[in-house]
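Omission of a single protein chain aside, the complex is shown with its protein chains in their original locations.
So that you can tell them apart, the chains are marked A and B in the order they are listed, and the count of residues begins at 1 in each.
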Amino acid sequence: MSQVNRIKGGLIDPATEITFTFNGKAMQGHPGDTLASALLANGQRLVGRSFKYHRPRGIFTAGSEEPNALVELRKGATQEPNTRATVTELFDGLEARSQNHRGSLEFDLMAVTDLLSPFLSAGFYYKTFMWPRAFWEKLYEPAIRASAGLGRLSMEEDPDRYDKGYLHCDLLVIGAGPAGLMAARTAARAGARVILADEDFVMGGRLNAETLEVDGKPGSDWAVGVVAELAAMANVRLMPRSTVYGAYDHGVYGVLERCTDHLATSGGKPRQVLWRVYARHAVLAAGATERPVAFGNNDRPGVMLAGAVRAYANRWGVAPGRRVAVFTNNDDGWRTAADLVAKGIEVPAVIDTRDAPAVCDVPGARHVRGAAVMDTRGRKGLRQITLTDGQMIDADCLAVSGGWNPNLHLTCHQRGRPEWRDDLAAFVPGRELPPGMVVAGAANGAMTLAAALREGCAVAETLGYADKSDLPRAEDEPRDCAPVWHVPQSRARAWLDLQNDVTVKDVKQAHQEGFRAVEHLKRYTTLGMATDQGKTANIPALAIMAECTGRTIPETGTTIFRPPYTPVPIGALAGRARGRAFRPYRLTPSHRWAEAHGATFVEVGNWLRAQWFARDGEQGWRDSVDREVLMTRGSVGICDVTTLGKIDIQGRDAGEFLNRVYCNGFATLAVGKVRYGLMLREDGIAYDDGTTARMGENHYVMTTTTANAVTVFRRLEFARQCLWPDLDVHLISTTDGWAQFAVAGPNARKLLRKVVDTEHDLSNEAFPFMGCGEVTVCGGMPARLFRISFSGELAYEVAVPARFGNAMMGVLMEAGREFDAVPYGTEALGVMRIEKGHAAGNELNGQTTAHNLGMGRMVSRKKDCIGNVLSQRPEMLRDDAVKLVGLRPVDRATGLISGSHFIGQGDAATMENDQGWMSSVAYSPSLEHSIGLGFLKRGDARMGEILRAVSPVHGREMEVEVVSAHFIDPDGERLRG
Amino acid sequence: MIINHPLLGPRDAAEFVYLGDAALIDRPDWQAAEAAEAFHAYGYLRDNPAGAHQELWYHEQGDRSWLVVTRDTVSHEITQVELARDVARARGRSR
Partner (left out) sequence: MAEYTLQAEPPLAGAEMEIAGVRLWAPADLALVSLALPLGGEDAALMAIRAAYGAGLPEIGRSVVADDGTRLVRLSADLAFALFTHATPDAEHVVADRLNGAVYTTDQTDVWVALALSGPNTRRALERICPIDLHRQVFAVDHAARTVMEHLGVLILRTGEDDYLLLSASSSAKSFLHAVEVSLTNVNQT
């Protein structure tokens, strides 16, 4: 098929021919075409099937409001469904396919649904598929989904790249039509930083679709000149192919830029970029959208909006039909008739609902006054129209104009409500606009060219960007409009929402059934809920509801507009946050060493930590973990504990500050000593724990748990700035600055002796348990040494500047070779802390108090500290409160289950009989059986008691014995040794 | 949203962490006779105004300052931004 409907002129390059396919058929077009204009040029009127009834549908508009012409583009992984042909820029090799039919587009097997339409009116599915309930999920919904719908996903991972970004400007101009160009030019000439964004790939807006003149030359030429001037200015950023889809708080706008959608391949560059634009001011110059009039069978391919018909003729050099009738209720429709005749296209008739004289001379056209189109004929496309006076007119295209609606969507994104203007028969932006936004041109109801140019300039000036240049000359074209929303004489179905197949009858039915509020109307009929959000449908439907209820349109109201203005692909919202780049990851200083030594890693927050180090011959993780525990307890083990939060605290009042943020006393901590500290929340619940070392008179180093490193710092800053602003305390994080290693086990001292420089005395007397200090290692390397133990063994933590951490791990292992030193991971760390009865995240779970943890006596009553007062509430100090205990299975061969609840022997496993829960379990290789920590009512007084540990989740239960939480070395002889 | 930091100028709210009512500055005296009642009110009782609200924001991805932001909870308009430390001192907090 050749380009049978191509005519002369337009903003395309006729000398260059490009080939594309539609449903596998090769077609030709030119640079500057959209897929829609090229399809029309090739005589392809039928482009898809409707959502619900599988009705044949054609191209209806020439812009982003298109409800019908949704197609699948490309193939394989890059296949994209539901793309509007009207905004798809044509490129060589483009593959497009129609959607929502079984069999071919021409003979859709599902078109039978259209014959069932008397049963499929609004609410049909809600009413019909109510019962049996179980059928909905299994039978009804899948069947309905299979028969109704839009395009198909590729089901493959999207291979394209996406990105995001941030832009800043004084003025964001939304829309590059006459008003937008004037606003941008005025502000830019005044020196403002301007961003001009337009969803189209050619700037100029309706100037490109009209034959109107500006300054005595074609409007599109004038636009080219302005765009060229702006492009040359350093303070202007032009963003074609960019949709401003949302207006957010404080002058933040969302913009989707389609960077490579118009190219055959993205060439490794982001396909789309989602910009966050920070604008001091914004001019909304988004123009207006034409609306249809509803009449019988008004959805046939060939029935189009009048402004679109002349856009195809003027901008794209395409005749949407050979005989194009015009049906209008306003002056603007006449412009289509005049432009088409000027292009040599036959216009048999102009049907005007108004009984008024012709607006302009249309040679060859009959003027039918005071009449309307009430029905159409033609199987796969329009052939004939029937008027209310009974006349039948042959036409293969009908250009319909019901007037124009200002594109005010963005004015409503922050609660703004539009206002009705009778003279335009349309909603215009209300008085409450997003702060910083002004509206100009057709978007503001300034519907003529001269008015748009004038307003564009004026709004820039009101924002303080004055330019002395003269306004360009243009005319105020006639724009009278007499509202007609539908043709009541029509007997056949009259469509309102073409994408969701909502008819005039559906709206009337919604009214009859009481769904009269606009939000109910919308949800009951699905009006305006398709991907086009009812851009062409909503206002006519509201008007019909207003008619039914006897109210005015403004009384009926309008649904609220929310972002996005047009669909934003999920890929663009995700941006580059995919796979490994989903979120940042943090590596410990010894990560490379661990990788080279068989570590399996686990995510702990953003950190990757070594979980265990498998050796050859080990059958599973338990083998590795058991070995790491036994070898550590038997000799010495090394673990990278860098991930614990480290906060450097300095100041004359640092000690006093610590005394107030920990529940236990810190005032007496001596230089060179470490103390365990427990932090409470202000409500008295245990929050975080760790050790704090006093490195100098006014210098402390606090450690936090890995998980709470960030939030503890935040809380400390809150205490410092908001609670006690006159304490001299300074905080700075050093978590990443020090590579810190736990060296634990009976040979820990001997190992460290080989690494720590000899002038530092490591004897138990000189460097006792809970001692700390600055030392040097490996011949002068500054290091910090802390004698603290999480494992319960004789243990130290040694810290070196992080850049030496990887080497330090190697040195420690090398020095430990004679002791059979092992590296151990987080699993062995966890096993050893459970063996020792140390609380961790499972115990500090946001529900437990110091009292529950058996640390009630630590809460000092002699000082003020966060959480002190509320931790003393009677309910939190009950005698029968749960207490941290150890548990072991009566049958030692059984594995305990974390999360089990404790139930008395002989009691039913019910909530009333619940006596506590198991918080942590592990297999203890030291004891050779499973052990657990848990919270049990009055647990501290119940040693030796036998209970049932019930896990309904697993459907299992077992007998457990209550024991001390300190399974290993309860008297602490090892760690003090 | 954009918060106009008193020292650093306008910054995207994404740099901040929200805490809540700026009344959290007014931590009661732990030794007062009705300390338990006062801490209960401090910890749990909040006004929830539709309109101007003084609230605490923390510039975590910035200078680590706590700010008292006066924000209209209906329109999100921000009318005042102060350093919480200054507010705390003005409300009589010290050491």
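The definition used in the following text is that a residue touches a chain if its C-beta (ideal position, glycine included) is under 8 Å from a C-beta of that chain, and two chains touch if they have at least 3 such contacts.
Owing to the predicted nature of the structure, the values given are computational and were not obtained by experimental measurement.
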Of A:Arg161, A:Arg241, A:Arg675 or A:His851, the one touching the omitted chain in the full complex: A:Arg161
Sole contact to the chain not displayed, among A:Leu196, A:Ile544, A:Met808 or A:Ala922: A:Met808
Sole contact to the chain not displayed, among A:Asn444, A:Thr735, A:Ser920 or A:Ser951: A:Thr735
Options A:Arg586, A:Lys750 or A:Lys863, residue touching the unrepresented chain: A:Arg586
Option touching the unshown chain, where A:Thr211, A:Gln650 or A:Gln872 are the choices: A:Gln650
Where the unshown chain meets chain A, residue by residue: 161, 163-168, 193, 259, 268-270, 273, 276, 278, 576, 581, 583-588, 592, 606-607, 642, 648, 650-652, 698-699, 726-728, 730, 732-738, 754-755, 757, 777-782, 800-808, 811, 814-815
Hidden partner interface residues of chain B, rising order: 7-9, 11-12, 14-15, 60-65
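The criterion applied here is as follows: only the chains that are shown with their structure count from here on.
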Intercentroid distance (Cα basis), chain B paired with chain A, Å: 28
Interfacial residue positions of chain B with respect to chain A in the complex: 1-2, 10, 12, 17, 19, 24-25, 27-28, 30-31, 35-36, 39-40, 42-44, 56, 58, 60, 64-66, 75-78, 83-85, 87-89, 93-95
Partner chain B, residues of chain A touching it in the complex: 248-252, 276, 278, 414-415, 435, 653, 682-683, 710, 714, 717-718, 721-727, 731, 864, 868-870, 872-873
